[in-house]
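Here is the structure we will look at.
Complex shown without one protein chain; remaining protein chains in place.
And now, chain A:
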Amino acid sequence: MPSSPDSDTNSGARREGHTESGPESRLHNWVVSNTKLRLLVQFVTWVSVLTLFTETVAAGNGMTLSKQPRDTLAIPRWLYLATGGATIGASALLASFVTDRAFIRYLHSWSFPGPTIDDWRTPIVWIGRGLGIVVLGLAVYLGVTGPQLPTASFTILVTFVVVRAGLPMLTYLGGNLWPVLNPWRGIVSLLPTGYRTYPEELARWPAVGGLLLLVWIEVVFPVSTIPSTLSIVILGYSVVTIAGAVLVGPNAWFGNADPLSVLFRFFGAVAPVKRRDGKLTVKLPGSDLTDSDLITDTSDVAFVIALIWELTYSGFITTQTGAATIEALASLSNIGVGAVQIRAILIYTLLFVSGYVVFFAAYWYAGVLSRRRTGTYITAKRIAFRFAPSLLAIAAGYHLAHYTGLAVSLSPALGMAIVSPLSPPANPLTLSPPGWFEGLSIAYVLVGHLLAIWAAHATAYELFSSRLVAIRSQYPFIIVMIGYTVISLWILSLPGATPPYLP
């Protein structure tokens, strides 16, 4: 079989080599005809049209949101949501104008080689993981013995501002540093490992379960307010991680089962800086989202959807509407048994799981529809696998929208906690982000979606030989993406609240 099973049309690299005349050059001229000439024109038009479109919508929303409190929009909420959805639809329509395979391939294979780092890798990894282990030890220790005020606690600040907010941002905006910093990997590398082989059929399901469990713990337990509770959770996570990695070996564990490592690996796919053949390489952001080897199992799709859903969910329950929904469901479920807190936790869990199932089913059904509408023989599963990486751009956009405010407001407190972890100030400084941060969040969500639309477009061109089929195959996915955008923009427009009934 001369071709890889996952692409019908990866002939670009092959074609570049031969320029001799003969039957091939006629073909060659047809496919790459006057590409060079059109490249620049297309690129400029494209970028300018797209920027113009997003800038106006984002700026419009930003202006209406910035001067008033969150709950009073200058335009009706439905119009704001419709505009956001239409931005995605319009950019998909615009993307369908780009039908030049050579141009798409050029954008996605563009790279700028950087310095060779493999000679430096070993010392850097030792330093990074050493640092990671010190921070991990300090976090566990200080959570128990240090101050129990959240904004003064080293444990809480490092966990939420660095690991939850900062590192993922660094990963999708820059490059994935987690393999260098991972403290558990550092610990495991000192121990004897590999007593069992990792069962292949489990794939990334343990990581999916782990991620959902971590988010559930974050919602239900007071890990973001009581440092000692967080210490216990970190300790529990460490025990499971080290035991698992010792049992099946670090490569299998951190590649498949460890939620944090899988999360950073996936976010790293969006990043512009990559390590390739021992070199640091700069690529266009998101240009690796068309890779066929990123998503190879249903569990990978489940993980990507979990990334999107957990951000949507934790956004939703911290709004007034979310709180009101929980309260309404709690009073509805009042059948005289069980304390209200227990029922509330059940409701949080049910909402978390059912929403996730809906998000996953919507995506999977899009794959089925895509196959049915185009009449292709490529299976719905393979279509779903190939389009799933584009969702990572959406997840990155959501993450940036939800966590920039937190990272900025707590960064001075984090600085003080790092400088003097043992005796932090009693009343640490927290910043309150300016109003236009709200508008910025909307822009992040939209930009993430636009990148996803583009990635899906490029993927479709890789997957299908007919360009018409490639365009048609995207429609169901675009509708799902519009749905995700509208939900996310709706949550961003709701006034904030504290989730009820939780400790």
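In this section, a contact is a pair of C-beta atoms (placed from the backbone, for glycine too) under 8 Å apart; a residue touches a chain by one contact, two chains touch by 3 or more; residues count from 1.
The criterion applied here is as follows: contacts and distances are computed from a predicted model.
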item: "ABC transporter ATP-binding protein", "Peptidase M48 domain-containing protein", "C2H2-type domain-containing protein" or "Multicomponent Na+:H+ antiporter subunit C" - which is the UniProt name of the missing chain; value: "C2H2-type domain-containing protein"
item: Touching residue (missing chain; options A:L391, A:L414 or A:I471); value: A:I471
item: Touch list for chain A against the chain that is not drawn; value: 1-3, 5-6, 8-11, 14-15, 23-24, 26-28, 30-31, 74-76, 79, 82-83, 86, 89-90, 93-94, 96-97, 99, 101, 375-379, 381-382, 464-469, 471
